[in-house]
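Note that one protein chain of the assembly has been removed; the remaining protein chains are unaltered in position.
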């Protein structure tokens, strides 16, 4: 597929936004300015960007613990994102959710999730509603390689296939679940081997190549939109940083060589070479994009830092929806 | 494989024992003499018989809600089985477990189970212990087609493969889960399609053909015993009766033709024709087997009927194991 | 309305009727669960609904309780009013993450942005010789989790009105049907009505002792109250109907009048909801109490299979009578 220039630049732009958001969040965490756990997706930007570029505004995604990139790619804004990470009342979740529960239903982002695999059934449920409404909306759960070993993933994948729901399952296979390599936790090398067991097509794609991701996702999304049912995309990718926080080299559970090998394939820089080489853009424009988004990030950090923390009268709100009671009298 | 006559006769004998136990239990249930739920395996005898014939005494099986046949095949005795179904204190579980929890650890039967799929992780855990002890014992969980849609099955299958444990997964695909046909609940026709997703070999076998089951199980059990890891056997079979109780024809959720079609392939009668035809045995001997086991069943029913019900002082025993306290003093 | 002569429905028919009326009224009401479609559910709770509303709105699912709850949750967040069924309450254990970590918390975690008009239905309770994994009363687990509502009707009239309210509630609700009440018949109005969630009903007035009981136990408490009345002991029997939110006000008001209380539930006594209720009673009516608040529940063991043992296990009318008598027998200190 020959992507048009606009799409190429959009993909690039999204990846830059994700990278900068993650770098900024990581720096803040190192400076002890972010409470809680922080799972960064640096290195995996092409998956979120490539997949979400194929989605309409009213399509939906569900995410996992490593969810900032997905939200950025689906249209999330830096200010409420950064404010949420800083636990401010201007955050997407009013400071009640944090990184692991960041969400924006208005852009079709059904939430990060702190329980491995748990977002997948929710995405399938969203697809059930969408299929009934018949507006052709598609749901995309993102999840890691490790998550495919948990029951919720299995049940949800089979459910989507049995009910032929419009879902595109996207596995970001970064070869590790926390601090344990894939080969200790499963006897297969490719997650896509699981697709046939659900009766859905599966495809492996180079998760460091945003165009390849975009193309595979386009096909799977079209299929789902047409009503032909779910499919599975396995994107081979890598997280450059630690399971949480920033540290990348010198970790005991993976070699520096492995990290360096993958960093050579940085999804943003390789794509920049490609689009500059193809004449789709110039180095100057690329620098502008980075600078522009750097300013946006700085603005968001500033916004977040100056935002108020939630007050304790917020503690017990948002637990229940207060419905207007139905009018009919009880006998 | 040319089975020797003894093995053939053993397989036949076991199937007859299962059939007669189930028929008797069914009759008692119709006569309202058995409390609780009763899931009969009439029609599926070849699977339990064929698989368990390949196992040693110290190998282990774990079962599901439809578990009588598995226990009979692994060496369970009619008297304590029937007494358990009648909730008598002479039953395998002292009347506390009933049909859905029937078990005999001494013959390597780790229990029927009331929760779909839940026995599978337990069998895998048993295999973990066995592999550590290094005596070459094998664990076999039995489960239905419908159970392969539940998370516990998935997690356990992957766990066994990841840890390369000596497990043979046996799926009895009888095409229905309760009152719902397989094609409504999964988009695949063959459960065996799931094996590749765990990185284990899988094989389909005719579950109405006890020799075919025996052969497939021999291979899988050998493999597990050798330390080469788990595998999956899918036995295509059918339950002649209703999900629980006896009624077979005139049910809304499956056609009488379908039932009749499968009954033509009755695993016992077809095998009898085969072994008589091959000269391995005679009709007379077969009649003797049936009569002998009929007498055994009558004895077991009699035994159970005359056994005492548990007294209420038994209500709170067996909740905990009372350990002898360790000698060391607490600081 | 309850006094007018009329049509009788069973507890389970009242359930089905509530679902049917809501489905007819509102296309966003949809159902999913194991065997609920073509077969109508193992308890026939969903009988006839697939025929009436089609396979898209009444869905037979795989045996996948986590994905069933997730199916409802995702659809609810997307604006539907799904009803999903977990056949037996015991099976909630396989889906508990989706219930307590997802459905119950998603609104709060999202800072209020999500609305979850999800109803989870299930069959609870013992008395069918269904043994340890098909007989539990696990409502205490659910009531401890902020974000959920839990409803447990004791009769057909309440069933219809409470189920309708569950469906229309904008929060995740769990509707527990007691398996032993399915066939219980009573007059039920044909029209739609909504019994408010969170309102107890004084089901029998009395001045000597307050008995709080739900599900099947309400009926046993009523029978026990009749027995006791013959000895001149007048029980005020309160059916909370909704266990979360719990209408403690009605209970406390009663105890302040009767000065004695017994809480009865079928669940295991230790750690059951009775502890919460008894504690709240003594917190709010301490000076009124003439005896400790008593609690009756199942003993500390799994549910046995044997019908004899099970009968000894489940709190019975006789044990309720005994418990009330012993509470009444307690002498007033210095009184």
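To keep things simple, chains are lettered A, B and C as they appear, and every chain counts its residues starting from 1.
Here is the rule we go by: a residue touches a chain if its C-beta (ideal position, glycine included) is under 8 Å from a C-beta of that chain, and two chains touch if they have at least 3 such contacts.
Everything numeric here is computed off the predicted structure, so don't read it as measured data.
Trainee: Which candidate, B:121, B:146 or B:202, sits in contact with the chain we can't see?
Mentor: Counting the whole complex, the residue in contact with the absent chain is B:121.
Trainee: Taking the full complex into account, find the residue in A:146, A:166 or A:229 that is in contact with the omitted chain.
Mentor: Of these options, the touching residue for the absent chain is A:146.
Trainee: Of C:118, C:131, C:228 or C:264, which one is in contact with the hidden chain?
Mentor: Candidates C:118, C:131, C:228 or C:264; residue touching the omitted chain: C:131.
Trainee: Given the full complex, what residues of subunit C touch the hidden partner chain?
Mentor: Those residues of subunit C that touch the unshown chain are 66, 90-91, 93-94, 96-97, 99-101, 104-105, 108-109, 131-133, 138, 140-141, 143-147, 244, 246, 267-268, 270-280, 282-284, 286-287, 289, 291-295, 300-302, 304-305, 333.
Trainee: Touching residues of subunit B against the unshown chain: what are they?
Mentor: 60, 62, 91-97, 101, 103-105, 110-111, 113-115, 118, 120-130, 132, 139, 151-152, 155-156, 158-159, 162-163, 317-323, 325-326, 328-331
Trainee: List every residue of subunit A that touches the chain not included in the displayed model.
Mentor: Given the touch definition above, subunit A has residues 35-37, 87, 93, 95-98, 100-101, 113-118, 146-147, 149-152, 177-180, 184-186, 252-253, 309-312, 314-316, 319 touching the missing chain.
The working rule: only the chains that are shown with their structure count from here on.
Trainee: Based on C-beta pairs in contact, work out which chain pair has the most and send it over.
Mentor: Among the chain pairs, A-C has the highest number of C-beta contacts.
Trainee: Measuring centre to centre, with centres taken as mean CA positions, what chain is farthest from subunit B?
Mentor: A
Trainee: For subunit A and subunit B, what's the span in angstrom between their mean Cα positions?
Mentor: About 44 Å separates the centre of subunit A from that of subunit B.
Trainee: I'd like to verify one number: the distance from the centre of subunit B to the centre of subunit C, where each centre is the average of its C-alpha atoms, in whole angstrom.
Mentor: 36
Trainee: Using the touch rule from the top of the page, what residues of subunit A touch 2 or more other chains?
Mentor: Those would be 151-152, 155, 158-159, 162.
Trainee: Can you list the subunit C residues in contact with two or more other chains?
Mentor: Correct list: 61-62, 64-66.
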